[in-house]
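Have a look at this one before I ask anything.
All protein chains but one are shown at their positions in the complex.
Per-chain numbering from 1; labels A and B assigned in written order.
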Amino acid sequence: MLKFIVRRLLLLIPILLGLSLLMVVFLHMLPGDPCGAILGEHSTPANIARCQHGLGLDKPLYQQYLDYMAGVIHGDFGVSATNKVSVTTSFLTRFPATIELTVAAMFLAIGIGIPLGVAAAKRQYSLFDNFATVASLIGISIPIFFLGLLLQYVFGVWLHWLPTAGRYDLGTFSYDHAGTNFLLWESLVINRNPAEFLDVVRHLILPAVALGTIPLAVVARITRSAVLEVLSEDYVRTARAKGLTSKRIDDRHVLRNAMLPISTVIGLQTGLLLGGAVLTEQIFSWGGVGNWLFQAAVDKDFAVIQSGALILASIFVVVNLIVDVGYAYLNPRIRYQ
Amino acid sequence: MTRIYDASADATTRADGGSLLQVRDLRVEFSSSSGRVHAVNGVSFDVQAHELLGIVGESGCGKSVTSLAILRLLPKPAGRITGGTVTFDGTDLLHLGDEAMRDLRGRQVAMIFQDPMTSLNPVTTIGEQLVEVVQAHTKLRRKAAEQRAIETLELVGLPNAKARLKNFPHQFSGGMRQRVMIAMALIMGPKLLIADEPTTALDVTIQAQILDLIRRVAQETGAAVMLITHDLGVVAGMTQRIQVMYAGHIVETATTDELFAHPRHPYTVGLLRSIPRLDEGGSRELLPIEGLPPDLTRLPAGCPFAPRCAWAIERCLTENPPLGLPGSAEPATGVALGTHLAACWNPATDDEARAGVPANGHISAVEAAGRERAAAAATALGVEP
Partner (left out) sequence: MAGVALSQQLEAPIKGSSLWRDASRRLLRNRAALVGMFLVVSFIFVAIFAPLISPYSPVQGTIIHRFLPPSGSHLLGTDLQGRDILSRLLWGARSSLWVSILSVTVGLSIGLTYGSISGFLGGWVDFWMMRVVDIILSLPGLLLTITIVLFLGPGLNTIAFAIAIENVPIFARLVRSSILALKESDFVLAARSIGASDPRILLHHILPNALTPVIVQGTLALATAIVDAAGLGYLGFGPQDPATPEWGTMLTDTQRYLTSGAAYTALFPGIAIILAVLGFNLLGDGLREALDPRLKR
């Protein structure tokens, strides 16, 4: 098992190196000039040259890359061209918001998707199964931004049940001094203020539902088909022939085996969540990483795009590694190789 | 291994003095996209305590379905028992409550399946899979259940049993896996062990070992065995009685020696002719049975074997013969267990059985009838496959 993890960790190195190289080359190759974008109407040749020198863009490409990587190793991911804030700082203040959002979304997807899929599989072709199948099909077909708009309209504008933007009520609470920027944690554990915690939760609900719906539908679908597949396996028949209770058969034999394909899909969906977060954060004015990177792209802020993408991709790769280790843990045929 | 063989469970002490398992007129249907499949069509037989009974037939003849039906393990919702009774140890199994039925499975009647690779759960240890049987039926603590698992694994000849409890199925060889399956079936000391093609998926060299093992453990634990196989060679040296199944019917039953010496049903003759036998030297030609078993969604009115039968006469095509004394047109009732019975209008004689073909004069007419029938069946298949 340890060997497996080490081997996977070693595989990370070429991927991350390649990724950083690709980012530098790719951004260099693209038509359009960061300095032109930054300076806008002030872009005289002299200004552009000064700007390029300032960003190190006048150096040869390999030198740019080496400089960049030297910084990365020391935790320096460069400085935003638009607001001069260090990328590392911006990322660290914004990432907790994205974590809260994506974890909440995945929590919904797994917590509802798996039981839904199991229930549908166990009543194959019943009314409930058909309903769940249609619902999950619509779930995977509905675009995040449209769902987000619908949720805002129905629960915010129409029913006035839930807030539709931001992470907390700006008029009532203040997090200027916040240390971790994990607001669920800050409000409940540090400030010990239930009203504040409730406010944070209420702000989280709609974005999490918007972001979590597609993974929920996907998880429900794969769960249903995986459980159906496992139910027809010989070892389930053996388990029944052994006189086990149906609860034991479900938990130990059906679900344990169905979790193999389900865990793979959960891993893939977790990776895709970061892309979905860009849209969700945009719709709900959620001050997370997606929102930040989107703005950087609009501003053609090279340093932010390059480093932000590198960090996000690394997180994606690490999440995948965790999923693979989890998969190996579930599957003894891989664990004991 | 006294812990496993529980003397009080001796089946012969039953009040009615009858058989351990009584199956009467059992009928099973499957619904499929091409219609209703009549998998078992009125099967009646008995298994006595401590007895080894062989059930033989080609795949799709209903032998496995019969055994699954006995334990009410037919795949739901496709499979359905449509008639008959199953009585085990005086209990009507088809009307037993779900919880009582669950407790009976694995404790009183246990099963061994064909492919030990797919029949064991790949993601849990074999120790866990053995212990859970004990815990499903007793209140034994984990340690005691584990001890019992070790003892049972030793009984089936698994070396280093204690250490291997922590192993997963894929870490065993095919033969060892089947030993684990057998241990799993025996761990509660069942009165009846149903072995469904237990050696089919194994290497030839392992097959004999596993069969020996089943016979030995049955003897040691006192369990009766229903050995289901498509291979007459497997049951030859092992069972006391054999019944041959075809298209969901029992077509012949006798003691093993009698059946091998004097087969009466042409299908049995065919089965015997299609296995190589060393005792007859090289002089005997191997004869495969021509044709395919009938389509179980549309059973013929007559004998289901008639289309493939060289002995077939006119009556075979219109009327299905009952299981009776060979040559008698009456169904056998109240005969002693082990009496030779066959379901055939025109049973083979000893000479014909030895030759593998009917005596002269029979052939051409019957062959024509058979050919006509085969053509009809094929057309039916071709038009509506």
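Here is the rule we use: a residue touches a chain if its C-beta (ideal position, glycine included) is under 8 Å from a C-beta of that chain, and two chains touch if they have at least 3 such contacts.
Everything numeric here is computed off the predicted structure, so don't read it as measured data.
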Next on the checklist: Among A:L149, A:A165, A:L188 or A:L255, exactly one should touch the missing chain; which is it?
Outcome noted: A:L149
Checklist entry - Of A:M1, A:L61, A:L92 or A:I138, which residue touches the hidden chain? => result A:I138
Item to check | Listed residues A:V236, A:L274, A:A303 or A:A328, member touching the removed chain | outcome: A:L274
Next on the checklist: Need a quick check: the contact residues on subunit A for the chain that isn't drawn.
Outcome noted: 11, 14-15, 18-19, 22, 30-32, 124, 137-138, 140-146, 149-150, 152-153, 157, 228, 232, 271-272, 274-276, 278-279, 282, 290, 293-294, 297-298, 300, 305, 308-309, 312-314, 316-317, 320
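Criterion: only the chains that are shown with their structure count from here on.
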Item to check | Parts of subunit A lying in touch with subunit B, wherever the complex brings them together | outcome: 232-235, 237-245, 248, 252-253, 256-257, 260, 330-333, 336
Checklist entry - Given the complex with subunit A, which residues does subunit B contribute to the contact? => result 71, 73, 75, 102-107, 110-111, 113, 115, 118-124, 128, 132-133, 136-137, 168, 170-171, 181, 184
